[in-house]
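Got a structure here, written out as structure tokens. Questions coming.
Note that this complex is displayed minus one protein chain, with the remaining chains in position.
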Amino acid sequence: MLEKALIGTKRYYLLLAVLGGIFALGFLFYLQQLKVGLGITGMGRDVSWGFYIAQFTYLVGVAASAVMVVLPYYLHNYKAFGRVTILGEFLAVAAVTMCVTFVLVDMGRPDRVFNVFKYPTPNSVMFWDIIVLNGYLLLNILIGWNVLECERHSVAPPKWIKFLSYVSIPWAVSIHTVTAFLYAGLPGRGYWLTAIMAPRFLSSAFAAGPSLLVLLCLLVRKYTKFDPGREQIQSLAKVVTYATLINVFFFFCEVFTVFYSQIPDHMLHFQYLFAGLQGKARLVPFMWFSIVGMTITAILLTNPKLRQNENTLAALCGMVIITTWIDKGLGLMTGGFVPNPMEKVTEYAPTVPEAFITLGVWALGFLVLTLLYKVAVSIKEEIRS
Amino acid sequence: MGEKYKNEFGVFAERPQVEKKYYNAKYIFTGLAVFLILLILPLAPNLGKTVPPPQRQLDTPVIQKMAEKDRQCIMPTDWMRANHMQMLVDWRDKVVRTNEKGAPNGRDFVSPDGKKYLASLTNTCMDCHSNKEKFCDQCHNYVAVAPNCWGCHLQEGKKLAEAK
Partner (left out) sequence: MGMDRREFIRIAGLSTLLGLGGKGAFELLRPGQVEAAMAAKPEAQGVVRWAMVVNMQKLDEATAKKCIEACHRVHNVPDFKKPKDAKDTLPPEVLNRYEVKWLWTEHFHNAFPGEDHPNMLEKVAHLPFLLLCNHCDNPPCVRVCPTKATFRREDGIVNMDMHRCIGCRFCMAGCPFGARSFNWRDPRPYVADTFPGYPTREIGVVEKCTFCAERLAQNMLPACVEASGGALVFGDLNDEKSRVRDTLKRYFTIRRKVHLGTNPQVYYIV
């Protein structure tokens, strides 16, 4: 099957070359980071996690969202999704690859990464996160690959694959729950110290992931002979609609608790993000754009006409991706660290090398995604012809 | 009609009839060559270089001052030569993790002849072997290992009480 990734059109090779080039550029900057230290990023003693961990968190969500196509197919026997499960699973593989790379890139001592296994520490959430993430990666590679292979030979997938598919459903929920627990269990970080963190993560994941999948389906249809199907895209659009609505709802639940209770430890972070604190307000426009944009998008998505028109649907999905990314990428990380434990404000902004390294990791992910989708789509085309 | 056989999907299929010849030889061998070159590339800079065999020197002031019969490392020389790295790692963990529950720890090392030493690279080893370049580095360079002890630890470490 892998051979399908080697042969393609000029456009396909060009895409690979561009992604490979961006990745190589990011890698050069990473070499500099290895030599000089993480000081070349915008992080510091007050905001000690930045862009990298933010992307990691966001992408765990994208990975988890594969469950939104797997679940209806396997548990509710919703046959239509049979066509797109593979796209969901391969998207998950690419997303987890990026997650793992972002964690590595964020590490001060990547040379010692194996200490995590050498001295396993079950009381650390990070230990569990590494286990569930790698497990999820493995599951999706196994399931996706085998199902595709069976499809190619038009035989039913073996029993154990079916079993693994069932396992992968709660597993997907677990990766994002455990990732939320990384933050939600820390005393003294009021912005993160909320029981609704994991549900919020899941809702934003199930909004953003399927949105990305809708866009990818549209792209696949445009540029290949394989059509993921209108019904499938419309079903995904419904998932996006409900998840975005729930995500907005959760946000306002949070806002109510924080501001009605008036506990400063929790309020200050929101104040920094949405109004600025001690005269520093770098993120304010982003945050307002994010929450207002997300709310409007959610409302628009409830209108079936706008959903059924694939142009407006694509635009709305794009909005969901951008707004959830600001909320969970930019806002979550910086918001949690500002103000610092001494209630001082140090702002954060990524530096140029940091941005290039981030871009490089994304390019790597999309490279993996392109290769996997090429295989999947070629096989699907082959079956149809 | 070829004979039937069973593949991994439990389906009987026809065994494919393939002509016996080398397919894509051009690509395969070019690929292999590129792989081999990449594999040995890191060795290239050392090609044709001769590194002089290590010449360890033991005549540091502290050792000179010792009586002949006291000129003995904390463990027999052969053993030290073979095992010092593991011993240092072991010391490191025990000293740094002093008082950790459930872990073996402590700062003292008792040699087989009953002498007690402070388990410390800078304060014990480097006392006698104060000539890092002429002692440690000689072999390390020869076998091309670069221990990163010196990224943090100082060569001229002093016992705390004496340090100013």
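Letters are used for the chains, namely A and B, taken in the order the chains are written, and counting of residues starts over at 1 for each.
By our rule, a residue touches a chain if its C-beta (ideal position, glycine included) is under 8 Å from a C-beta of that chain, and two chains touch if they have at least 3 such contacts.
Computed from a predicted structure; not experimentally measured.
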What shown chains come into contact with the chain that's not displayed? A, B
Which candidate, A:Ser48, A:Ser261 or A:Asn303, sits in contact with the chain we can't see? A:Ser48
Which listed residue (B:Arg56, B:Arg71 or B:His153) would be found touching the missing chain in the intact complex? B:His153
Positions on chain B where the hidden chain makes contact: 76, 78-79, 81-83, 86-87, 89-90, 92-94, 96-101, 104-112, 116, 119, 122, 148, 151-154, 156-163
Given the full complex, what residues of chain A touch the hidden partner chain? 36-39, 42-46, 48-49, 103, 106-110, 112-119, 121, 123-127, 130, 182-183, 185-189, 264-265, 336-337, 340-344, 346
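Going forward, only the chains that are shown with their structure count from here on.
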In whole angstrom, the CA-centroid distance of chain A from chain B equals 40
